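Can you read through this structure? Questions will come right after.
For this view, one protein chain was removed and the others were kept in their places.
In order of appearance the chains are A, B and C, and numbering begins at 1 in each one.
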Amino acid sequence: MRIGILTGGGDCPGLNAVIRAVVRKGVTEYGDEIVGFRDGWRGVLDGDTVPVDLAAVRGLLPRGGTVLGTSRTNPYSVEGGPERVRETLGRLGIDALVPIGGEDTLGVATRLAETGVRMVGVPKTIDNDLDATDYTFGFDTAVGVAMEAIDRLHTTGDSHHRTLVVEVMGRHAGWIALHAGMAGGASVVLIPEHPFDVDGVVAHCLHRFESGYSPIVVVSEGATPRDGDLMLSTGDEDAFGHVRLGGIGPALAALIEERTGRESRAVVLGHVQRGGTPSPFDRVLATRFGLAAVDAVHAGESGVMVALRGTDIVRVPLSTATAQLKLVPPERYAEAEVFFG
Amino acid sequence: MRIGILTGGGDCPGLNAVIRAVVRKGVTEYGDEIVGFRDGWRGVLDGDTVPVDLAAVRGLLPRGGTVLGTSRTNPYSVEGGPERVRETLGRLGIDALVPIGGEDTLGVATRLAETGVRMVGVPKTIDNDLDATDYTFGFDTAVGVAMEAIDRLHTTGDSHHRTLVVEVMGRHAGWIALHAGMAGGASVVLIPEHPFDVDGVVAHCLHRFESGYSPIVVVSEGATPRDGDLMLSTGDEDAFGHVRLGGIGPALAALIEERTGRESRAVVLGHVQRGGTPSPFDRVLATRFGLAAVDAVHAGESGVMVALRGTDIVRVPLSTATAQLKLVPPERYAEAEVFFG
Amino acid sequence: MRIGILTGGGDCPGLNAVIRAVVRKGVTEYGDEIVGFRDGWRGVLDGDTVPVDLAAVRGLLPRGGTVLGTSRTNPYSVEGGPERVRETLGRLGIDALVPIGGEDTLGVATRLAETGVRMVGVPKTIDNDLDATDYTFGFDTAVGVAMEAIDRLHTTGDSHHRTLVVEVMGRHAGWIALHAGMAGGASVVLIPEHPFDVDGVVAHCLHRFESGYSPIVVVSEGATPRDGDLMLSTGDEDAFGHVRLGGIGPALAALIEERTGRESRAVVLGHVQRGGTPSPFDRVLATRFGLAAVDAVHAGESGVMVALRGTDIVRVPLSTATAQLKLVPPERYAEAEVFFG
Partner (left out) sequence: MRIGILTGGGDCPGLNAVIRAVVRKGVTEYGDEIVGFRDGWRGVLDGDTVPVDLAAVRGLLPRGGTVLGTSRTNPYSVEGGPERVRETLGRLGIDALVPIGGEDTLGVATRLAETGVRMVGVPKTIDNDLDATDYTFGFDTAVGVAMEAIDRLHTTGDSHHRTLVVEVMGRHAGWIALHAGMAGGASVVLIPEHPFDVDGVVAHCLHRFESGYSPIVVVSEGATPRDGDLMLSTGDEDAFGHVRLGGIGPALAALIEERTGRESRAVVLGHVQRGGTPSPFDRVLATRFGLAAVDAVHAGESGVMVALRGTDIVRVPLSTATAQLKLVPPERYAEAEVFFG
């Protein structure tokens, strides 16, 4: 078979591991030919391809990012997009597509599958907010990067008797903050699912100082205060007339400094969380996803996506990728709260 | 309540994280007093305790090993052992015990629980070979150490056109070899569950050399050849009259060198795999196990063990800890085989 | 002898290693008693001490930060400060002081030494801008943190065809940017010693894109544009009417995006660079500094500071700590320029 493959949306450690696994499995076990499309759906729209044979995937496993490139192009936002996709696939003789991506990329895949394009998706979201799978690759790596930063910040915070606020990824779901905060021994973890009370945060910080140590506050980029006393749009002034600098992390640090009367600093981890070599967990998960996707194609499946359930890779409807977000449930947040203060 | 806690058997990254979580949860949410026993069941036999209050567990989360110490002492192998255990617990007013350990430690716990001692176990096995739980803490860390070694060895192998054999932990189950080999891009993975054919290994190595790269062979310490042409007891001579050096890894390296006609070297990772700071996955899992154990105690449970199922922490009978080993199933090994050669 | 020890100014990986070495050497070889002052000169002013015996320094070697705490308190800015320092030292029977710090901390030490206080300094500056020593501890660790971030950012930059700007420490001297940029394969390195031309930076970025890869721009926090087309005070508007967000890094990223017509993102590494466990180089250097300081005290030296020259630890006048900054010389910057574009 001729199988097309593409990566869309934000990049993630493990994308290359999926690509490699698809190629190794497809070529050596099924005699497939794998065609890579550059920059996600853009490459399909433009017929922009790159050969991905066995030689092309050597050495890819430990590399972050995606050799195929990525974009946020959506064929359904382009005049005649879906037709151009089908035209490209027909012209190149593509029997099936393996799109690797998140809500947007797989949303396109879902709609195309309904029009008869054979499609087996691989889920990707560094935020781990896809309900259909226990975990997605990239998440464990991101948590690791954040945790290592927190480990480092503990000692500098303690030495200077300062609060340190660490802003991590997570626009809608607080999984990275939750796991990195729990793994790093944070004094407070703030997530989008649970609007926070600034006075409560300050109380935890003060309690921590009393124990002789300095607080680390881990905050998702999408976390918001319950009482609206922080303004969130970049460049606005905050409640105290300060110009907001960059995000919730620095704003919160300024506020904590003001209310605790002790120095506070913010670190915004940003893109470091999504780059670089994947963790062992993510390399194994991404590899297994790739293998399972090829098997699903050859099993005649379409409109499905591979997913992790426990230790098994299963197939679920592609449409579940765009169903509700997987948010941090209250009982998981309560686990983290045991360590607050 | 007064809750006793102990760690038995081989140490594992994450033990301290469990201890910390038990103390934080027990003391701050339930008002418990936690009593630590030194060196596993030995401390219970001897009434050798150490206070573990909130101050004692500060800073424990990222530390490998166990502050309580560990041993392989088994009260059932000691004259009057079980009676001495009950005597100690009665004298110290211990309401419940939280033993953290593997097959042996929890086997003792199972038998004691049957005699009426309140017992909630926490499973520990760096080899990940406990059937009752998806994963145990320490395993992900060990896989990470092994994978980093493999990452490093690729470049030196390629530079010298040598085969490198990496011996990892896993006496009965090949999980560490399987995951580290898959994550590290091994050319061959050999596990106890699947006796290997030396000629097949050699063929994979030669195939790898032909592609212009050098092979990495990952082998569990408990892997054995199908055809008996390697002798396994340390110090014996091997089939070629060489004195066996230390284990399967060096023996296999010597054999591969002989049959491929190219240099081969072995690395035995050994104790480095079980020491040091836990990975983020293991810190979170160990912490959640500790929290859940305390909840189980207060829920009036006994004779149970906490376990991971998917993303949930559940309770399973303690006796399942000593039920059959979780071996690598053939379909998981087949996944790795896609990348052989 | 009774030797006082203190750490002042910004913290640095390796401070604890110095403290440990002073104690091990002083106590076991000379029979000294070591008295720790809390939070730099503040602790001397207030007579706020902490015992640092052999037990107190166990396990300190790999820990970042300083167990003694630190502050920027300057006795010469305090009414009657120098007198209070001498009073404390007299009252506690301190024979000599080992202050560990940078320009400010050692500047105080220099002046106090001139008044007869016996003083052997240990230089500390994470920016590596002290002229009297080849290297200071903490610098290698900071470079390592920055390099790892750059390694990670390469793959995400390439996947998204984006410029990534990494802002690192270095207010007056560009050593961290120079070394991290050279080690990380940066496309451009911008340092305070060499005001930059924005058009030149943009040209390097475009050239890098043409080669099929994405540029990484490493910029010291203190770097400034030659042509003044970036305003540097936080909260100001930049040349394009955008509110400046946090520092040179984000401002430069916005400008590069505008002029290249391709997405650009900034990462500000901040405090992560100065926290956490020291690198091997820094652990050895800090340890040797501590040993040499104690030897200098017992050799009857005062008004000196230990320093690294080649592979030797030597003694230099304390006053050299406050002499001219060690800036990146043009020929070292020229080395980095070979790799621009």
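Note that in this section contacts are C-beta pairs under 8 Å (C-beta built on N, C-alpha and C of every residue); 3 or more make two chains touch, one makes a residue touch a chain.
None of the values given here were measured: they were computed from a predicted structure.
In the full complex, the chain left out of view touches B, C. Note that of B:Arg24, B:Arg265 or B:Arg332, the residue touching the chain absent from this view is B:Arg265.
In the complete complex, the hidden chain is touched by one of C:Arg38, C:His160, C:Arg288 or C:Arg315, namely C:Arg288. Only one of B:Leu153, B:Leu255 or B:Leu285 touches the absent chain when the whole complex is considered: B:Leu153.
Considering C:Met147, C:Val166 or C:Ala296, the position touching the chain not shown turns out to be C:Met147 (whole complex). Although one chain is not shown, part of chain B still touches it, namely residues 7, 10-11, 13, 15, 39, 63-66, 69-71, 145, 148-149, 151-161, 164, 234-235, 242-243, 245-246, 250, 265-272, 274-277.
Counting the whole complex, the residues of chain C in touch with the unshown chain are 21, 24-25, 28-29, 58, 61-62, 134-135, 140, 143-144, 147, 151, 179-180, 182-185, 211, 213, 277, 279-281, 283-284, 287-288, 291, 309-311, 335, 338-339.
Everything that follows uses one rule, which is that only the chains that are shown with their structure count from here on.
Interchain contacts link the chains end to end along an open line, per the touch definition above.
Averaging the CA coordinates per chain and comparing them to the mean over all protein CA atoms picks out A as nearest. If you average the Cα atoms of chain A and of chain C, the two centres end up 33 Å apart.
Annotation for chain B: no residues touch 2 or more other chains.
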